[in-house]
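With one protein chain removed, the remaining protein chains of the complex are shown where they sit.
Every chain is named by a letter (A and B) in the order it is written, and numbering of its residues begins at 1.
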Amino acid sequence: MLYYSLQRVALAVAICMVAMTILFSLVYVIPGDPASLALGPRATAEMKEALRVRMGLDQPLAMQLYNFFANAVTGNLGYDVWTRRPVTTIIMEALPYTLALAGAGLGWAILIGIPLGCYSAINRNSLMDKITGIISVGTISMPSFLVAVYCLLLFAVHLKWFPAIGAGERGDLADQLWHLVLPAFAIGLGWVGYLARLVRASMLEVLGESHVRTARAFGLPEAMVIRRYALRLAILPTVTLLGIAVGGLLSGAVFAELVFNRPGIGLLVYNEAARRNYPTVMGTVLVTVGVFVICQLVADLLVALLDPRVRRSL
Amino acid sequence: MSAGAVLDIRGLGVDFLTPRGRVHALRDVSLQVPRGSVVGVVGESGSGKSTLILAALRLLPANALILGGEVVLDGEDVLRMSPAALRDLRGRKATMVFQDPSTSLNPVLTIGRQMIDIQYRDRVPTARKRDRAATMLRKVGIPDPATRLDNYPHEFSGGMRQRIAIAMALLCNPDLLIADEPTTALDVTMEAQIIHLLRQLKSEFHGSILFVSHNLGLIAELCDRVVILYAGAVAEEGSVHDLFHRPRHPYTQALLECDPARLAKVSRELPTIPGDVPDLLAAPVGCAFAPRCPKVFERCRREAPRLVADGDGHGAACHLVPAIASSRVGPRPSTGSGRGPPVEPVET
Partner (left out) sequence: MSAEVSRIAPAAAARVGGFVRRIAADPMGCLGLTLVTLLLFTGVFADLLVPYDPIKIAVPERLMDPSWAHPLGTDQLGRDVLSRVIKGSQIALGVAVSAITLSFAGGVILGLLAGYGPRWLDNVLLLLFDAVYSFPSIMLALAIITLLGPSLGTVVLVVVIGSVPVYARLIRTQTLTVKTSEFVLAERSMGAGRFRIMARHILPNVIGPLLIVASMDVPVVITIEAGLSFLGLGVRPPAPSWGRILNDGYTQIRDTPWIVIGGGIPLIVTTLGFTFLGEALRDQLDPKLRKPVG
């Protein structure tokens, strides 16, 4: 288990480093100078040069890459072109909102999707199973930004049940949660359907396996067969998927933040992308990569913890 | 005879719904397991052996359709029971050892967990259940059982896993132990060890055993009675002695003739008989074995033979049987096929 964990952590670190290099080299592969792009066509040569020095673009390429890595490791992602504040501070202000949103979306997808999938698998071909099947296909087919726009239209603008914009008053937890409902619903909806389908499929597969028949041949109570003998196994592919789902949810959160005008990583990166604020955008993208990689790492380690076969074979 | 039977299957018919159509897996099969005896079931792949024993505990997959008949276990009809009563019966009156030990144990739970779970009916402390499990593991030859209880199935070899499966089955002290080809998935050395174990346990275990196997040698060694299944129907049944020394059905004869030394040595596969097992998508007209039978005659293709038995309970479903039996017992005119009591004693 320890060896496997170390191996998996090393892979995660390697992936992050390659991702950083990709991000770094994008700037050089793609034509145009970040400083001139940021300052626009009317900037003077001196202004550009000053910005280049400030962004460290005057140094040799290898040195820049080294600095980029060395700074990132110490938590320094550079300085905002416009405000000159540290990018890390800016990101840390926005990140909690996005994590709360993505977490809430994932939470409700898990709470509804997994039990729904189990129920459908156990009561196969029941009315509920068929309804779940149709709804799953429907929700999977809806792009999350479209769901967000429609939720805004129906529940906020038309019915006025929920607030349309913002993240709620600072310090007022109830208000913040109230503002979280619609966007979290919107980004989680597709995953409810997806999880229900996946859990149903893997549950059906496990229920057909020989060891479940053994458990039944010994007359074990059905609740025990389902929870201890079938679900333990059927949940494994879902855990792996949840790690990957975080990537989708982060993307969904970006859209939801823009639709509902909530503060967060999405709104930040969108606004700064429009201003060609290269350090802030790159820093933010890097942080989301980090979050995504960590979530996948956690999911993989969790699978290893739950599945003794993975634990021992690696 | 059936009064003293632990398991009494009568006129059982099972179809499978498949994409290719309806497969008639079992047709009017009857079988008794007398209390305290070991009954073997022999048949080629696809002869309906597994279907038969899964039906005994009503563990058939969802696409199986039970057409009729009854499966009486300890006086109760398994096929007409409520799910709750069925669950109560499984594991208490009858348990099962499955064919492939690599899939029949739950891979993410420890052996101990699984062996403790199956004792859920007993109101004793968990530590006590654990002790029982360890004792049973020692009995089936697992060294250091107390520690091994904390291992997962994949940490045991195939043979070990099958020992564990047998230990689990015996832990419940059932009236009937059903074993579905428990050695087929193992290699030859492992098989020999398991057979040795089963023979050893047979003397200690006082319940009845229904034993399904490809292996005629193993059947001859372990069983009191044998039932030969062919294409979803009983071809011949009788005591091990009668059946192996005086086989009446041409199919049984062919099985035994293929290798005269069969009884002496442990052989893994049924001998090959020319021809194929009939496609059970359509119920055969006449005798199912007719296309491969060396003694086939006109009547066989027209009319299905019924099982005819003598006073010793040795019966065969073949139109030639009355003639064969006539050398010993009086002839009896056959009255065509149809349902009715499967084993019909022949007047002497």
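Definition applied: a contact is a pair of C-beta atoms (placed from the backbone, for glycine too) under 8 Å apart; a residue touches a chain by one contact, two chains touch by 3 or more.
No experiment lies behind these values; they were computed from the predicted model shown.
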Candidate in contact with the missing chain, chosen from A:G56, A:P86, A:P221 or A:G247: A:G247
Residue in contact with the excluded chain [from A:I90, A:A104 or A:V269]: A:V269
Of A:M1, A:A14 or A:L61, the one touching the omitted chain in the full complex: A:A14
Touching residues on subunit A - with respect to the absent chain: 11, 14-16, 18-19, 21-23, 26-27, 30, 32, 34, 37, 137-138, 140-143, 145-146, 149-150, 152-153, 157-158, 247-248, 250-251, 254-255, 258-259, 266, 269-270, 272-273, 276-278, 281-282, 284-285, 288-289, 292-293, 296
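Methods note: only the chains that are shown with their structure count from here on.
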Whole-Å gap separating subunit A and subunit B, where each centre is the average of the chain's CA atoms: 54
For the subunit A and subunit B complex, residues of the former touching the latter: 124, 208-222, 224, 228-229, 232-233, 306-309, 312
Subunit A-facing residues of subunit B, complex: 57, 59, 61-62, 87-92, 95-96, 98, 100, 103-109, 117-118, 120, 152, 154-155, 165, 168, 172
